[in-house]
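For this depiction, one protein chain was excluded, whereas all remaining protein chains were kept in their positions.
Moving on, here comes subunit A:
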Amino acid sequence: MQDLAIKDLLYKLADDQLILGHRNSEWTGMGPMLEEDIAFSSMAQDKLGHSLAFYTLLHELGEGEPDTVAFMRNADQFHNCQLTELPIGEYDFSLIRHFLFDNAESLRFESLSQSSHEGIARIATKLKGEVKYHVLHGNTMVKQLGSATEESITRMQEALDYALPFALGIFEPSKYEQELIDAGIYVGEAAIQKEWENRISAVLAKTSLKLPDFSTITPVYGGRYGQHTEHLQPLLDEMAEVFKLDPTAEW
């Protein structure tokens, strides 16, 4: 039973990284300025590396090869939260998504570095330092654009209002929640969400952006159980297009 719980946890971590990593990579060559183009491209590369670390651990636990698992599944087999699969939209949305997601991811990795599961703790210990740079970037840009011009504030506010219900979907509880908590493997989504609310509130308080009361937002759930928006399957088709030409090719 615990085996299933651990794999469920690993799949959601890995799939979040892979899907958001792919979305971030769509800014390569398209960023609104060179530094942001490089930032999103670098975060894409980091996140693919992070997903590989978790897929590799899954493989050690008996799941398929990382490439097969990443490229050969259909949308309903993915455990990423829906926030990560939404199209990149305008830069304001991509920035807000990255800010909301990476603050959560940083807390998740910090917490998992203390996990009773050695393999997970080892990876989280490695990754938590890398994600600090993503958080630093997200917080800095949100603070700047969230208090700059009327247009930037309006755009950021609209992006925030749109993204928040999806962001709460990051913390959709799994059916193994209590089991993972009892075994000391993971502190559970509720604990991470609470801390996340504090962290993003503290950053947004330094801007002109308004954060609605979290209790008034209905979270968009489903992603952790394979229910996705219409945007995920086309992303997967594009991501796996070359791999599927010849899955046995040597690279």
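The criterion applied here is as follows: contacts are C-beta pairs under 8 Å (C-beta built on N, C-alpha and C of every residue); 3 or more make two chains touch, one makes a residue touch a chain; residues count from 1.
Just so we're on the same page, contacts and distances are computed from a predicted model.
Asks: Which listed name, "Phenylacetate-CoA oxygenase subunit PaaJ", "Sarcosine oxidase subunit delta", "Monosaccharide ABC transporter ATP-binding protein, CUT2 family" or "Electron transfer flavoprotein subunit alpha", is the one UniProt assigns to the chain that has been left out?
Replies: "Phenylacetate-CoA oxygenase subunit PaaJ"
Asks: Using the definition of touch stated at the top, determine which of A:E26, A:E130 or A:D161 touches the missing chain.
Replies: A:E130
Asks: To test your reading of the contact rule: which positions on subunit A touch the chain that is missing from view?
Replies: Its contact residues with the unshown chain are 35, 38-39, 41-43, 45-50, 52-53, 122-123, 125-127, 129-130, 132-133, 136-137.
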